[in-house]
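Have a look at the structure that comes next, please.
Every protein chain but one is kept in place in this view of the complex.
Letters A, B and C mark the chains in the order given here, with residues in each chain numbered from 1 onward.
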Amino acid sequence: MTTLTHPKYGAIWFTLVVLLGISLLGPLTGSTAFVLLLAFGIAVVKAGMVAAWFMHLAVERRLIWFLMITALALMAVLFFGVAPDVMRDQGQNWGALAAGKN
Amino acid sequence: MIDLLLKNASRSGVEIDKLFDLITFLVGFWFLLAEAVLFGLVFRFHRSRSPRALYVSGEEKHQKRWIAVPHVLVLLCDVVIIAGTMLVWSHVKQQLPPADAVVRIGSQQWAWVFTLPGPDGVFDTPDDIARVNELHVRSGAVYHFELTAQDVIHCFSVPAFRLKQDAVPGRLIKGWFAALEPGRYDIQCAEMCGIGHGLMAASLYVEEKEQHARWLQENAAPPRELVAFRFPNP
Amino acid sequence: MNAVTLTPPPVTAPAPVRGSFWSRYVFSTDHKVIALQYLFTGMAMGVLGGLMAYVFRMQLAYPGESVPGFGVVSPGKYNSLVTLHGTIMIFWMAMPILIAALGNYLIPLMIGCDDMVFPRLNRLSYQIFLLSAVVLLASLAVPGGGFGGAWTAYPPLSSRGIWNHTPLGAPLWLLAVALEIVAFLMGGINFITTLMNSRAPGMRMHDIPIVVWMIVVASVLFMGSVGPLVAGAVMMLMDQVAGTAFFDPARGGDPLLWQHLFWFFGHPEVYVVLLPALGVVAEIITVFARKKLFGYRTILYTTFTTAVLSFFVWAHHQFVAGIDPRMAHIFTITTLLISVPIAEMIFSFIATLYGGSITLELPMLWALGFLADFLLGGVTGIYLGSSGTDIYLHDTYFVLAHFHYTFVPIAVIAGFAAVYHWYPKMFGRHMNKTLGHLHFWGTVLPFNGIFIPLFLTGLAGDHRRIYSYALFKELARPELQQLRVFATICTVIMLLFQTPFFINFFYSMFRGAKAADNPWRATTLEWATATPPPHGNFPHEIAVYRGPYEYSVPGRPVDFWPQHEPA
Partner (left out) sequence: MSVHAATLDHESLACRRCASGIPAGRLALWWVVTSEIVIFGGLLASYLLFRLRHVSWGEEAAHTNTLAGATNTLVLLTSSLFAVLAHRCATQGDGRGASRFLRFTIALGGVFLIVKALEYTGEIHHGYTLLRGTFWSFYYVATGLHALHVVAGMIAMAVVSVGAGRGRQLQRVELVGIYWHFVDVVWIFLFPLFYIAK
């Protein structure tokens, strides 16, 4: 086991809970775009904090960071490769037929 | 080259055959070269002719050249092929030339239903002609097709036309073809669609103008048993 | 050149074998035993897949007639035979032999270690793999018969029993594939961790034998690409057994989603099996040409490039599948670009032969056979990666012949090359050369005899997965039928010529000539220990002083310089 200085986990937890609270307050503003931005922005920040401090990615070898980023990048590749077909109802020379319920 | 095995019969097929020949020329060269070098080296450097091997790391500049030069040449060939294929693809699948007629193609387990608008040229009128596993078109005319499937994925393929397009349930896919000369051609299903996949054969009849007009007139009334086929509305 | 070991490696007597049969061969955690378990399972499944090919090739050559040893092939049975043939050959033959068996056997030995880092996890992955094979075979025996929706399992056909008519076979098939994926994920994690952590002292990045690199890169590729397919398989399973509609457009799903998820895995999967095969060939040609590998770094970097690029090409399987036609351009470009690193790698292999001193021992024959045949498989891929020609060739026998020209060299020819090369190490005995030559020529010649005619029938418009061409006038022509019959006869010949191999394999295990510790005079670490290596592999900790391919170094008394020999 490598030597590891432990950050103040309680404070990190408290920040996470506050962030959760803020993301819940979002819908009160009534603006959908703002709610989404807030919710997903906070999710990214929270996930980043959990990864960095609880999973100790912040002090882990760079290699592991690279690994995580690569996996996420692959998912981005998948998403954007599939989007022209699955995310749309219309495209060049094709269109979706009216389907059943949703 | 494909013509030797199955004669091309459509306008877009001409381009595809040319592209095929281009690729054959380029990759054929590399293939023959690589095989010749491979067998040549095995022969030349067999232990009986070359009792002691050389020490070559392949890491030095003048050695890497033997890989780097073919590397660039392969890339060049790729660029030529990419340019050719983009051109062909955009002609065949992207830009539809102005239509002379439209045909709706429905597919289901395990039959094709082709609907022609009839003599009036308008769909959803009583003179629409629906035919199972039988498509009649006019030679030389540009046909647009609207392709869909009722149940599972099928694939509309006319080998002699070099034409292939999957029919996907839930979506309407458009494409085009234009026959070059009269005759009868096979239509096949090219996507596994269940136990009757091998039975999904249909015929494409290409007719001269007058003959086709006569056929349209004679068949303008839809056969009774086909009324039940529901073509999903776009 | 047998039994000449000029530099005797430090070897102790083979360890006395202890424990019962079960603990030694069935529940062993020894990586070599697990490797052999994978090898035998893979070979057994390979035979099964080959026999399936025999049945449906007979049906195609003599449609409707009773196939000797099987009976009449109905359309449903035909579909399930081709589906299972494809699934078995990829997942239960190529992967276990090339990745699991070779990876397990070679990685710890070649990096100078005593075992995998997680030996019990290793055993568990084999057991899950075995279970998956059992589930797969069980799927053939359930009411309704085995799944027949092709190995790509496109929905909605495969997602609903009312369409595929195999309400039990399809979910079991999917479950078997999922279990197999789990086994290989666990095995892959083990391989990667072992290579990253447990290399012998002194073994730097560029001292790792190419085959180990290739197997590990393949494992990483597998891990990175298979996730979406697992997610897709969960959705598909829900569609099949719970009635959800992820892939059913009539109720809000999208069938193209599965195709994307499948091929996002499916294309890297090609490289997952190709890379280890190329690694095997790299090892063998260096040994039998007595040459250093030409451009080790070039090969390594092209491997990485290929691996990365392979994530960007998947939709070339879907050019005519109803995807947006604009996407085809992007995927054509990426697909054709991947030909550059692969060509470079093959050129490097061929260049390795230059200036060599080549002996055509059996492993070398297979390795050269791989290069010669794989070239044709490689170049025909260009026609299919190019969207314009793919319109015509998609799903024809041209495609089939193309990927058999890649997969047969990969899984069969390179697989046999590996078996012939490492057999002395595995069992301590040599295989019989006469039978070996019989097997080689009896495999490689009929193999070309099968698939060259199929290239032609494909160009003539033959589509895959059609159980009889009687209904298609253009395809029922007698000259095409003759080609099909010829291909079928060659299939039967190729299958029959596997008998000498099995006789040779099992006979030599007990009666073959005893092998020395380093019979091929090779440099890599697996030859530096006893033959066969005992549990624990090396008598004492081994260190590495140089790269893996130091053959014919000027000024040395012998033409090989093992990695572990101090300068």
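Everything below uses one rule, namely that contacts are C-beta pairs under 8 Å (C-beta built on N, C-alpha and C of every residue); 3 or more make two chains touch, one makes a residue touch a chain.
Bear in mind the structure is a predicted one, so any value in this text is a computation, not a measurement.
When the full complex is examined, the chain removed from view is found to touch A, C.
Of the listed residues C:P75, C:P108, C:P341 or C:G458, the one in contact with the hidden chain in the full complex is C:P108. When the omitted chain is restored, the residue from C:G50, C:G149, C:P171 or C:G253 that touches it is C:G253.
Although one chain is not displayed, its contacts with chain A can still be listed: residues 1-2, 4, 6, 9-10, 12-13, 16-17, 20, 23-24, 26-27, 35-36, 39-40, 42-43, 46-47, 50-51, 53-56, 60-61, 63-64, 67-68, 70-72, 74-75, 78-79, 82-83, 86-89, 101-102. Residues touching the missing chain, restricted to chain C, are 12, 15, 29, 108, 113-120, 185, 188-190, 192-194, 196-199, 223-232, 234-235, 238, 242-246, 251-254, 257, 261, 264, 534-537, 539, 541 (touch as defined at the top).
The rule is simple: only the chains that are shown with their structure count from here on.
With respect to chain C, maximal separation of chain centres occurs for A (centres as means of Cα atoms).
Averaged C-alpha coordinates give centres for chain B and chain C that are 30 Å from one another.
Annotation: 42 Å between the Cα-based centres of chain A and chain B.
Of all residues in chain C, those touching 2 or more other chains are 249-250, 254, 256, 322, 325-326, listed in ascending order. Shared contact sites, meaning residues of chain A that touch two or more other chains, fall at 92-94, 96-97, 99.
Residues 93-94, 96, 148, 170-175, 232-234 of chain B are the ones that touch chain A when the two sit in their complex. For chain A in complex with chain C, the residues that touch the partner chain are 70-71, 74-75, 77-78, 81-82, 84-86, 88, 91-94, 96-97, 99-102. Taken together, the chain C residues at the contact with chain B in this complex read 74-76, 78-79, 148-150, 152, 154-157, 163-165, 249-250, 254-256, 289-298, 320-322, 325-326, 328-329, 332-333, 336-337, 339-340, 343-344, 346-348, 350-360, 368, 371-372, 375-376, 379-380, 382-383, 386-389, 391-392, 394-396, 456, 459-461, 463-468, 471-475, 551-554, 559.
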